[in-house]
Each structure stands twice: as structure tokens, then as C-alpha cells.
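Of the protein chains in this complex, all but one are displayed in their positions.
Chain lettering (A and B) follows the sequence in which the chains are written, and residue indices restart at 1 in each chain.
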Amino acid sequence: MKTEASAPAAETAATSQGSALAAARAGRRLEPRSMVRPAVIAALLACVLLFVPSIFSLYYVDAWTQVAIYSIVTLGLGLLVGRVGMVSLGQGAVLAMGAWVSARLLFATGLPFPLVLLAGGLITMVLGTLVGLPALRMSGLYLALITLMLAGAITVVLQNINFPNGGHGFTGYNASTVHIPPIRRPAIAASDPAFFRYSVVVAILMFLLVLVHLRGRPGRAWAAIRQSEAASLAGGINTTLFKLWAFALASFITGIAGGLVAGSFRYLNSLTFSTADSITLLAVVLMGGAYSMTGAIVAAFLLKFLQALLNDWGVSPDWLTILFGIGVLQVLTTAPRGIVEQMPKDLARLGRLIRGLLGRPTTTRESAE
Amino acid sequence: MPSTTDLEQFLVTGLSLGGVYALSGVGMVVLYRATGVLYLAFGAVGAMGALIAWQLSHQDGWNIWLSFAVAILFGGVITLVYGIIFGPALAGRDPLVKATATLGLLLILLGVMDLLWPSSGGASRSLTMPTDNNTFQVGQISVTYTNVIALALGLVITVVTAAFLRFTKLGTAMRAMANDREITAALGVPVRRVEAAAWFGCGVLSGVAGVLLADLVALDSTSLTFLVISTLAATLVGRLRSIVVTFVAALVIGLITAELTPVSSLSNYRDMTPFVVAAIALLVLNRRRVIMVGRQGV
Partner (left out) sequence: MISVSDLTVRFGGVTPLDRMTVNFERGTCGLIGPNGAGKTTFFNVLSGFVRPVEGTVHAFDEDLLKMTHYRRARWGVRRTFQTEQAIEELSVYDNVAMIHEHSKMTGGSRREDVLGAIEFVKLDIDPYAKVGSLGAAQRRLVEVARAVVGKPRLVLLDEPAAGLPDEETALLGDVIRAIPEHMGALVILVDHDMSLVSHCCEVTAVLDFGKLLASGPTEEVLRDERVIRAYLGTEEIAA
């Protein structure tokens, strides 16, 4: 017995939008993906690569290098927090691990720098995932707490085995070394400006890697998990696997960032990384917008460039710590998706306001906000 | 193998530290049960209180006990102000969000402390209580009155708080709120006032803990701020619920950390104790996996 569903509302809607379904059936998308945005981004990046070293002094070129490197770290944390909904308070420790592994490999082997980066990334990925495995069964507060605990434990270990300084043995640390050799850099990127470009290129590659994930199956699964773990499981998604994958990806890219830190600083010690670092990392990621990739760059800028700027002006970096604390409170109480998500909305509102002042009518799409 | 005397001497340190972790843990658990906020800034507040006490007593020549009173009051007031402003703002949110917000307070306090009391490379500050000088001997070990106060306070506060929660109207109200804030409010309990009491009480305890730890450990903003991890570990063993278990766990953590000091092979790793204990507690706590319906993260 066939049932006939025909109510007036459905019919009028069908005439204007039924064509949308038919169009989709025929394989036509109503709104084709625009090529403008990627082109603009590519152009911007090209300018950055070409001109930054000539515009800025060496001091600021190094600051921009730190921004590039740490944008990889904030990207990883943003992925965990913004896309999957896992707040990790341990990414600082993962970065330190990556730096340690890379430094060790750079001293112990003659492997070319890119290979060391890759190996460092992979080893950090394995270590980070192993250490993070117990966290995967948890959610919310307990996940955050256990990442904090594991990070703390790692920090204590690193403080004791110290960072490699050219010595022999497993830890590569020789306490009595007087003349510590610097960590080597890639042959093609020995100078600071060259290392800047190198870091930016690596950062671009990491961003692309994450983008590929987000556009594909893992990205959709992560969106589902963040929305509701129960519904994801009911939908057949192996949530543990995908959470593990997110953790592994974040650890991998953070490990590579660690390698870049090693090459950038050239001398590492346990003061380079501190417990508070993991917290300020979370703070800037929240402020910059955990959800968007642009947010990761904003976060890195907040973390590293402002620091360099204040240092140059003779202002204490403690003001930044205070700013980040205020930022966390502001973001959590008002803009749960971070300021970058908020920005397009604010800009749109501003645009409408201007249009209104100019006497132009606003389009229906904008006013439907 | 360290000598028995060594082990016994560090027993004293361990019990003192444990006592302070215990009174801190009690404060954090009560606040969590009343408001759902895990007060990660507990250590930072105490640290700043201790620095204020140092400033007043060692630099401005105030009476030492008055300085301590100011420090303790500071802890209570700052925590109360935070609770009044950000409690309602985040009231309905997940405990994760509430706890992350306290990290914001932590950062602000850390920044302020390092600005006002910069760590100048040379001289380090120290806060000493007059009771440090009063010592007595138990066999081969020397015990200061400070040690006694730390342990005694830990014990007393645990007992008093447990009784308070059980037998007083305010305490019962706090327990009720832990279960369901809305129903408690509907029953006519002045929820805001109960919360304010919890915030202030926890803040006072953080001031006390800050002063004691500054004396027992070091007067350093970062170390004191992150000693909250030891307290946190104890509260996690108590499943953020049981004050008695928190007390015992705090003593155990304090003892283990202290007793590892004379053990040369493990000494450097003794700071891992709270991390390891907390990690184990979390893993055991979460044996039965809870599957969440609804949005994750912040």
C-alpha cells in the first residue's frame, strides 16, 4: 500500500528547491568551489618567501622563523582541540621530544636534514601515540588532565637526561663538555634567512598534509566525533581509531616542528621548554581560533612574534603571559570557537553596517545571520 | 642504600608536604563538588600570597604573622572575585571548560608575579616562618614546629571539613549542589551564597598552602604554581569526591616524593611521583568507558 505524502508546504518548497536535488542527481553542484581563495593564499605565501628576509632585520627574520615553526605546533593542537574536540595539555612536551630526537640524530648520524626531520617526526609520532594511548579512552576533563600528567612526566625525564650536546651514549649528553658544538642545519639553509625560507616551506607542507586529512575521510569522521561520540559509534565509526589517528598526526607534525626548533636554536637545554609552555600553547590556540587553519598562524604570531617585538622594545614578556591569561578567559566566556571564527562574523556585521550607512540594500543571505 | 636516619628525616618532610597537599586537596574537592570547577590556579594563588607575605615581612618590615594573614586573605579574596565573575559566566558548561578557564587565571597570576618579583639571576628569595626555629628531637630526627603545623593543619582541616559537610546546613547544601544545582536552587537553597562560601574557603586554603609550601620547599613562583599537580594527583585518587581518600593519597604522595630524595638512583626522578600517581588514578578511574552524547571539547 503506497502512502502519498502531499502537504501544501512540501509542494511549494519542492517547486523552488526540488530542482536542487535533481541538479545534484545530474552531478551538477549549485555552487562550484571557488579558485580565488587558494590563489590568493599562494600569492601571499610567495611574497612571504621572497620578500620577508629583505624587509626585516635578522632579528625579526628569526622571529618570523619561530612563527613559521610554531604555526605547525599550533596547527597540531588546533586539530586536536578544534576539529576532534580533544584538549591536550601535553603538546609542549611532544615538541620537546621532537627536538630531542632530532638533535640526537643530527649529532649521531650524518643523515641529511630533511631525513632527520622525517625520522624525528615519525619517532615522535610513535612515542606520542604510545604515551597518548591511555588518554584515548577518556574524554573531556580527564583527557586534558592525563595529557598534562604525561607531559609533566616527560618533562622530568628530559630534565634529567638533558638535551644532546654532541656527547656519546644513548642520551648523547656529556656533562663535562666545554665547547658544545651547535646543532647542524641543512646544507642549503645554513644562514638565518635561508633557514627562514626552509621553515616556511616545511610549514606549508605540514599544512597541506593536514588539509588533505581534513578534506578526506578522517576529517569527516573527526567532525562526527566532535559533534557526538555516541552518534559516531552508532554510525559505524571506529572512534578510537580516528582519535588515535588525530593524535598521531598532531605528534608527527609537532615532532617535525621540534626538529626545526633544534636547527633554529642550535643549542638546546631544558630551559628551552617549560611546563607553562603547554598552557600558553593552548591559550594562543584558543585565542587564534582552534577551528581554522588561519587561526593556527594567528596563534603562532601571538606566541612568538609579539614576544620578539616586546623584547625589542624592552617590555617584559610577562605582559604577554598576562594577555594570554585574559585571552583564555575572554574566549571561553564569549567566543567558544576562538577569535578567528568570530572575525568573519564581525567583519560581515561591519560590512552590513557600512552598506546600511551608504543606503544600499543588504542581500537576504547576510541578513539571515 | 640510604641510611635509616636519612629515611626517617625525610619522613618528616614527607608528612609535612603531605599535610599541605591534603589541606589543598580538601579545598579543591569541596570547590569542585559545589561548583564543578577544578581550580587549577590553586597553586598560583598560593604562590602570589606567599610572595606578598615575603614582600610585606622581609621588605616592608611588617609583622610576620600579619603578613601571613594578608597572604591568606588575599587567597580568599582573589578566588572569591574569580568565582563571582566567572562562575555564573561558565555555569552551564562542561567541567573541562571551567577547568580550562582557571588556567587563564593561572597565566595572569604567573605573569603578574614575574613582573612584580622578577627572578633576578643571583639572590633567591626565601620565606621562613618563625616556627622553623623551634625544633625538637624525636630520636635522631629533628622536627620543626612548621612541620607539625603542616601535618596538623592537614589533618584538622580534613576532619573539620568532613564534619562540616556532614553536619552543617551550609555543608549539606554544598553536597546537594554537587548533585544538582537546579533542584537545589528550586528547593530554596541560596545557591549563590553557598558557592561564594566554597570559593572563599578554597581560596583561604590556597593562601595557607602557599605560605607553608614557600617555607617548606622554595619561594619561587613557577615551582609553587605547579605544585598544584601533587594536590591534583591526590584529588584524582579520591575521584574528586572523597575527602578522606584525598587526605590519605596526599600523605602518600608527599611521603614517596620525600623518601625518594635520599635514594640516589631515583632521586632525580622523584618529581615524577605526582604525575605517575595521577596517571594511574585516571586510568583506574576510567576503567568503564563513558560514551558521550553531545559536543566534545571547548
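The rule is simple: a contact is a pair of C-beta atoms (placed from the backbone, for glycine too) under 8 Å apart; a residue touches a chain by one contact, two chains touch by 3 or more.
This is a predicted model, so every value here is computed, not measured.
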Residue of A:223, A:248 or A:310 touching the missing chain in the full complex: A:223
Option touching the unshown chain, where A:138, A:237 or A:323 are the choices: A:237
Interface with the undisplayed chain - residues on chain A: 3-5, 7, 9-10, 13-14, 17-18, 20-21, 23-25, 29-31, 217, 220-221, 223-224, 227-228, 230-239
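Criterion: only the chains that are shown with their structure count from here on.
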Chain centre separation in whole Å, for chain B relative to chain A (CA means): 33
Chain A-touching residues of chain B, taken from the complex the two chains share: 38, 86, 89-90, 93-97, 99-101, 103-112, 114-115, 118, 222, 226, 229, 232-233, 236, 268-269, 271-272, 274-276, 278-279, 282-283, 285-286, 289-298
Chain A residues touching chain B - in the complex, by the definition given at the top: 81-82, 84-87, 134, 137-142, 144-146, 148-150, 152-153, 156-157, 159-160, 225-231, 233, 274-276, 279-280, 282-283, 286, 290, 316, 318-329, 332-333, 336
